[in-house]
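One structure is given below, encoded as structure tokens.
A single protein chain has been removed from this complex, and every other one stays in its place.
In this document, chain identifiers A, B and C correspond to the written order of the chains, with residue numbering beginning at 1 in each.
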Amino acid sequence: MAGNSFGTLFRVTTWGESHGRALGAVIDGCPAGMPLSEDDLRAELILRRPGRRYTTPRREPDEPQILSGVFSGRTTGMPISVVVWNRDVDSSYYESIRETPRPGHADLAYVKKYGYENWDYRGGGRASGRETVGRVIGGAVAKKLLSCLGVLVTGYVVELGGVSFPKADDPEEALRSRLSPFRVLGNEEEAERLLREALSERDSLGGVVEVVAWGVPPGLGEPVFDKLKADLAKAMMSIPASVGFEVGWGFALAKARGSGARDPIVASAGEPVLGGERAGGMLGGISVGGPIRVRVAFKPTSSIMIPEKTVNIRTLEEEPIRVPGRHDPAIVLRAVAVAEAMAAIVLADHSLRAGLLSPVRLEWSASCERVWKLYEEFSPAS
Amino acid sequence: MAGNSFGTLFRVTTWGESHGRALGAVIDGCPAGMPLSEDDLRAELILRRPGRRYTTPRREPDEPQILSGVFSGRTTGMPISVVVWNRDVDSSYYESIRETPRPGHADLAYVKKYGYENWDYRGGGRASGRETVGRVIGGAVAKKLLSCLGVLVTGYVVELGGVSFPKADDPEEALRSRLSPFRVLGNEEEAERLLREALSERDSLGGVVEVVAWGVPPGLGEPVFDKLKADLAKAMMSIPASVGFEVGWGFALAKARGSGARDPIVASAGEPVLGGERAGGMLGGISVGGPIRVRVAFKPTSSIMIPEKTVNIRTLEEEPIRVPGRHDPAIVLRAVAVAEAMAAIVLADHSLRAGLLSPVRLEWSASCERVWKLYEEFSPAS
Amino acid sequence: MAGNSFGTLFRVTTWGESHGRALGAVIDGCPAGMPLSEDDLRAELILRRPGRRYTTPRREPDEPQILSGVFSGRTTGMPISVVVWNRDVDSSYYESIRETPRPGHADLAYVKKYGYENWDYRGGGRASGRETVGRVIGGAVAKKLLSCLGVLVTGYVVELGGVSFPKADDPEEALRSRLSPFRVLGNEEEAERLLREALSERDSLGGVVEVVAWGVPPGLGEPVFDKLKADLAKAMMSIPASVGFEVGWGFALAKARGSGARDPIVASAGEPVLGGERAGGMLGGISVGGPIRVRVAFKPTSSIMIPEKTVNIRTLEEEPIRVPGRHDPAIVLRAVAVAEAMAAIVLADHSLRAGLLSPVRLEWSASCERVWKLYEEFSPAS
Partner (left out) sequence: MAGNSFGTLFRVTTWGESHGRALGAVIDGCPAGMPLSEDDLRAELILRRPGRRYTTPRREPDEPQILSGVFSGRTTGMPISVVVWNRDVDSSYYESIRETPRPGHADLAYVKKYGYENWDYRGGGRASGRETVGRVIGGAVAKKLLSCLGVLVTGYVVELGGVSFPKADDPEEALRSRLSPFRVLGNEEEAERLLREALSERDSLGGVVEVVAWGVPPGLGEPVFDKLKADLAKAMMSIPASVGFEVGWGFALAKARGSGARDPIVASAGEPVLGGERAGGMLGGISVGGPIRVRVAFKPTSSIMIPEKTVNIRTLEEEPIRVPGRHDPAIVLRAVAVAEAMAAIVLADHSLRAGLLSPVRLEWSASCERVWKLYEEFSPAS
């Protein structure tokens, strides 16, 4: 059943397989009047692109092409269709493992659900991490839209291979992770050491991404099912390889006493606000003003040279499989861009749902531009 | 904006406030032909009911009344409307704290979003845990429907106040938690000790619920956004007081190496299946056959006698607040029933979406009945 | 599958059967701050009520009870649940015709779809016109909401038994039909004569309702599928007994030449507006300012004493059936209230979708009140 659209008012539909002709996204519900160019998308795509250090060597130029919804450099309110052509595709390897579903991958699920005959087994097909190209495109449009609310969406790695990395206390600090190939805020050497070690052992690492949205106005989230925390959870847990999600202190809060688990409410500039981050910036699943903070756990890359047991679909015999391919030692590095994108999509959608942005027409002002420029300032060249 | 419906084909809409006239749910999309009575609902409502030991002493009979969609004891395929009248309501206390939003509660969010004048402040209004009555009703219908697929949805407390409690290895073991006032599988004395201690200190405890759905067939979950894990995440994170969610090993998986993070695929009765529980029973967000295992973290009850800082909305002065009310020392005990209900709703919806159940007509057989009876067998008398 | 909700942001879910315990609606997405009482609903319910002259003599008090979403007389932004209890129910007659599906009624469709055993045959069950109680409740809330945009939704009969009746040129004229038992604007004697004649022949009449929404602002309707005309069409064609729909000149426009089919664009108060009603107030399916005009055709009441052929479901023999019951000689008279309600729901939803009303909080002003009072001014006492 149809499951490739996300969002209610700001709705992103993605399509495309790892080794198909192309991938893309249709973004429906972006108001008219927002400047948008392929450069805006490219900058975000670079951050999820493989080919940076310690990510898979597959070379994808990931050149986005806007086919509709933009006229004279501005959105028209019509659906924005973006395509990215697949170029560097080599499917030959997958032929050889077609009958042995890779442990940790979606292969077995697709075979059971859609049938072996109907399964595009090349590079994981639709279940490949490459699918997230469409998400990042949608996220870029969402981020730009959110700029007009003063919202900045950032992400970084706070845990890699079980080792903790620093958190950000302000937006600029958070943005700095965009310039790090490991998406961390400090301790780059440690990150590099961990990755090098895993690689040398032909193994892989998991990790945790923290996404912080700065400057989120109060009122986002619709009780009782479409709470902001609920939609963020769905967004994050739809990302390939995600295995956990928490808001604020999350699982640590479950160990706390009630007396230490509540953010005090304090007066700030004549406004009652949260005096802490235990709740991640939400009460009752609704933003109350201030940063929204969530974390997403990602499992280690499943495609490694260390063999694991599987079952041959034809013979039904158990046999070991090792997956060389072209893969990341830690998928979490590239997942940062995707988690940011999904958060931005949720926040854009909820900003529209809460009436904080016009669903029809945007006034793109200097202050929108100022926020948007912050992303560019912290964009790697390639 | 409309946010009180959950599900696509099996859709539950809930309504009602803590101190309003009534609460209820409309369940739309239940196939015709399923036996359904108020007794079926009552049994599940008892499990989320306050008034059991160590939960709030508020006495609610929670008598469900089915107003539509059932004829001659069977569902007709039409929307099932259920109402539960509020009886034991005393709003006087809330008058006194109306101007001082309770830390950890949704008060401040509602005031900021909907306006102080429009806020039903009595007992938390719509943001009260009492809202979950509608979820449990929807969940009871979903559980009964899932019986025909052989699916049994169970839950229990695996962590309370930072202390671990046992997990279930089979469905009957899991069901046994329904008979425990602490919803644990063993170590009841420890649970009781923890609660008594917290109560004596006028404090409260958080905890973690594990929900296991047994006998889930392969193929549930729709790529790429409506994955089973994604919809479960949304369902769980929409529950009041939830702060974290994980599938399988979850956050622990983020600390593992790739070589230890993959469930081997093994042959079982001539079928390739998962030889482990790291992934919680899903690959690519799709069930592959076997139990689905997720965990949800709940924060400690916020309404305690230990004061916390808040801001008076009129004076904008900071002042401490203590919240006597009638409250649970650990909301997580009652959250088990709600988490089970939400899981059941997601699984029923996805069973329909994957075509595993007819959306129109159900044949209620002896084997459906057998599964459904298991719940009854482990139902507390009151 | 779930099909009992209508609308995207302003969403009405209805439930209930003709001879069940009760019927009702849940209205989700109404902004906070709108005054709402049971009186507001009662006034509209009276207009669809049977028991006025020349409608079925079934006596239903139709007392609406608001169970949630309203606090201190104002909406809270939470779902508004309304119930109307069934009182005057006599199902004995339907027992006798249970095996002979009534021609023109939904009986046969329900039997084929849901199964004979699962069919609530009493009074048409869910397929009864009584189902529209929930629509009218939703419509009343929508109308009140639209008052704040200056929009007034009116309807009247323009054709009865093939005879034409006058159209309205201004809102007050249109409102006057609310005081007519035949819902016409003039020629009441002719309407009465037609009905008396049909009754005396134990036959029934069809007719056409025109719905005009006055004061609709430009910009309602979302290309390309959720055009205003498309959603109005769906709304109207979901009403029991509706068989046709047209906007503006409708089918007559299909006979016109292009040179006579376009509304000129003229300047009015310095604004370009439509200088005609050919297009019903929309271009490209989007409102352009000015009245929206649509028409809905209703077939004659199917339940009449004149026999028609049917097939006994048990014997599979053909046999004639005559349906005494308690029925209207012309369903179209009561359909006016329902068509108005559905139009109001669509317009309220699209006003929110186009950002013309805040989805969160309404300022209820004297000018809102002024528009809303117009309905009351033209409300029959009972």
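In this section, a residue touches a chain if its C-beta (ideal position, glycine included) is under 8 Å from a C-beta of that chain, and two chains touch if they have at least 3 such contacts.
This is a predicted model, so every value here is computed, not measured.
Novice: For the chain left out of this view, which of C:Ala267, C:Ala366 or C:Ala381 touches it?
Specialist: Residue touching the absent chain, from the options given: C:Ala267.
Novice: Touch as defined at the start, partner being the missing chain; which of C:Ala127, C:Ala142, C:Ala337 or C:Cys368 qualifies?
Specialist: C:Ala127
Novice: Spell out, residue by residue, where the missing chain touches chain B.
Specialist: 8-9, 78, 219, 223, 353-355, 358-360
Novice: Given the full complex, what residues of chain A touch the hidden partner chain?
Specialist: Listed in rising order, the touching residues are 1-5, 7-11, 13-17, 20-24, 26, 28-29, 32-33, 65-69, 71, 74-81, 83, 113-115, 117-120, 122, 125-126, 352, 359-361.
Novice: Kindly note down the residues of chain C that lie in touch with the hidden chain.
Specialist: 1-6, 8, 14, 101, 103-110, 112-113, 126-127, 131, 159, 161-162, 198, 203-208, 218-219, 221-227, 229-238, 240, 242-251, 253-259, 261-267, 270-272, 275, 278-280, 282-289, 297-302, 304, 306, 308-311, 313, 316-318, 332, 353-354
Quick note on the criterion: only the chains that are shown with their structure count from here on.
Novice: Of the other chains, whose C-alpha centre is the longest way from the centre of chain B?
Specialist: C
Novice: Round to the nearest whole Å and give the separation of the Cα centres of chain A and chain B.
Specialist: Spacing between the chain centres: roughly 27 Å.
Novice: Between chain B and chain C, tell me the centre distance in angstrom, where each centre is the average of that chain's C-alpha atoms.
Specialist: Using C-alpha averages as centres, the distance is 38 Å.
Novice: In whole angstrom, what separates the CA-based centres of chain A and chain C?
Specialist: Computed from C-alpha means, the inter-chain centre distance equals 45 Å.
Novice: Among the residues of chain B, which ones contact at least 2 other chains?
Specialist: Residues 1-5, 8, 14, 113, 126 of chain B each touch two or more of the other chains.
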